[in-house]
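In this view, the complex is presented without one of its protein chains, the others remaining in place.
Think of it as A and B in the order they're written, each chain with its own count starting at 1.
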Amino acid sequence: MGRPETIDAPADVSPQVVLRVDQLQAGYGRKQVVFDVDLTVREGEIVGVLGHNGSGKTTTIRTILGLNPVIGGRIEFKGRDATRSSSRNNVKAGMAMIPSERFVFADLSVDDNLLLGAANDPDPERRARRLQLVRDLFPILVERAGQSAGTMSGGQQRMVSLGTALMASPTLLMLDEPSLGLAPAVVHQIFDTVRRLADEEGLAVLLLEQNVGQALRIVDRVYVMRSGRVILEESADEMRNRDSYWELF
Amino acid sequence: MILAVDAETLRQLTVDGFFRGCSYGLLGVGFALILGVTGRFHFAYGFTYTFAAYMAFTFTFRVDLPFWPSAVLGVLVAAVVGAAIERLVYRPLAANAGPTALLAVFVAALGLGIAGDNLVRLFWGSETQAYFGPTKKAYHVWDTVFLNFDVWQAASGIVITILLALTLRYSALGRRIKATRVNPDLARTIGIDADSTYVICFFLGTICAGVAAIWYALKFTVDPAMGSSPIIYAFVVAFLAGTARSPIRVFITGVLVALIEQYSSIWLSVRWTQTAVFVVLVGYLTVLAVRSSAFAARFRRPIMRA
Partner (left out) sequence: MELWLNYLDQVLIYATLALSLNLLLGYAGQVSVAHASFGAIGGYAMGYLSLTHNWNFLFGTVIGMALAFVIGSIVALPALKLTVEYLILLTLAVSSVILGLLIATPSMGGTFGLIGLPTANLFGWHLREPHDWVLPSLVAMLIVYAICHRIGESPTGRVLKGIREDPISTQALGKNVFGYKVAVFGISSALAAFAGALLAAWLQLATPSVYGFAFALTIFAIVIFGGMGNLTGTVLGAAVVVLLEPVLRRVVKIEAARASIVQLIVYGLALAVLMRVRPQGALPEGFSIWRWLRGERARRHRIEMVEGWVPKSIGVHERAQAEGVDDVSDEIDRHRKWLDAPVVLETSGVGKRFGGIVAANDLHIELRRGTIAALVGPNGAGKTTVFNLLTGAIAPDAGSVKLNGEELVGLNPAQVARKGLVRSFQDVRLFNRLSCLQNVMMAVQHQAGENFATLAFAHRRVVAVEEKTRTAAMDWLGFVGMTDFADVPAGALSYGQTKLVSLARVLATEAEVLLLDEPASGIDTRWVDTILDLIETVREQGRTVCVVEHNLHVVGRLADHTYFMELGEITAAGTIAELTNTPRLAEAYFGTS
């Protein structure tokens, strides 16, 4: 095992491709940190992006969302070109991202956090429906509605952040290391919720993880990144069957 | 040291301090809202204060509007100018300057303040002018004296502060403002428009300055340099309270600063009182510096992570 290999994406023009990233180059100013990245995410699919710290995962999704400038390449979201669109427009169009750190508004109450997620939705009825959905997913958030998000446990904060993202009715959810600092049981619970959302609502998910074991429980397909490049793409089963992951990191 | 005053004087000092403090508090509330949310070192705040008074003055004496409508219009026009400064000057400048945005905005704000004060001079003249609005009335309560303007000033200050606190606490706009203040990076990530939030904060903050200016003008006069002392107090109060704190806390800090100033005149000659406030401030900053690790966590925005 050793040579990085790439599998050609199936020759699909099927409508369910939510995100297609083509030869993305990105970075900060002249400091390029992402090179030639190709990614595809389909409806209802959870795609893992694995790799060590500093491998360019975070920069990739920040660029997809429009928080970092694109140096080269193309981003297509739901069939439309989203290469240069602002983060605000991307969020309106259905992208959501949860960063790996500082992912809640710590001084604000749980309810305020959730409502902020729907800030761009003018329809109060839909907002109420989404709020109900989020509360059904995470009943603990009803109990803690008035509590400052910053005073909650790590797992509960993750739930708040997931709820906030879901309030905007996203079609694509990008999660940056959601397992960081959480006990395995909590990670299980959160990941199971994400899997259910993908299966039941058709949510497309891009899951960035260093925690390969946890990620492999729910992903359909993985990319591995190193030094700003995708060095491998394979199915979750192929990945699970590997003896060791050391050589990928 | 012996308390060298009688109870009557002490009461009067307290009353004076309270009313003066309502003005400081309101100025601080507006400045803290601007600085806390946007991080812009808006030194031209003093100019918008002056400008509000002069606009109201103009509406009353040149356009012949009654006092109340002119006051409201004057404050609103100034608030629009405040918002325009953010939109047209600070925003492009900060985008251009990157990591040195704070200093660049500070310098530009100084420049605007100087230019603004002198434009006022150019159009309205350098001399102080009396603003005859509603009739001045004095009340004598419990051996103390104060004016109807004092009461209005306190009432408007308290009402505005509470309204702002309620807005921040319960409305969608308030959530947006707080989100931008607490975690600007996450706010952008979830699609909140920080730019328009900034403009709104400048509008609201300038209203606070404008209202304070109207009462000052009625109690005393309008003059082109009337904003130079309020900006300093706005500054001091906002920083002492903490720019990310609730308006109510900032307001109370303003009242306390004024009370310190008033009480210090018991022991110190009147010309020392302002100095006393600054000595307190230097002491406070020194304490902050000593406990700087805790303080950095409290005030500094986290550096955006790559």
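Convention: contacts are C-beta pairs under 8 Å (C-beta built on N, C-alpha and C of every residue); 3 or more make two chains touch, one makes a residue touch a chain.
Keep in mind that this is a model prediction, so the values were computed, not measured.
Although one chain is omitted from the display, it touches the following shown chains in the full assembly: A, B.
The missing chain, though absent from the display, is touched by one residue of A:40, A:55 or A:109; that residue is A:55. Shown as candidates are B:10, B:76, B:93 or B:151; the residue that touches the absent chain is B:93. For the chain left out of this panel, the touching residue among A:44, A:155, A:181 or A:202 is A:181.
Taking the complete complex into account, A:33 is the one of A:19, A:33 or A:67 that touches the chain left out. Mapped onto chain B, the interface with the missing chain covers residues 35, 41, 89, 92-93, 96-97, 100, 102-119, 121-122, 126, 228, 232, 235-236, 239, 269, 271-272, 274-275, 278-279, 281-282, 285-286, 288-290, 292, 296, 299-300, 306.
In the full complex, chain A makes contact with the omitted chain through residues 2-3, 27, 30-33, 35, 52-56, 177, 179-181, 184, 187, 210-216, 226-229, 244-247, 249.
Here, only the chains that are shown with their structure count from here on.
Between chain A and chain B the centroid-to-centroid distance comes to 43 Å (mean Cα coordinates, whole Å).
By the touch criterion given at the top, residues 28, 33, 58-59, 65, 67, 87-88, 90-92, 96-99, 101-108, 112, 115-117, 119-120, 164-165, 168 of chain A touch chain B in their complex. If you check the complex, the residues on chain B that touch chain A are 172, 175-176, 178-179, 182-183, 185-193, 302, 305-306.
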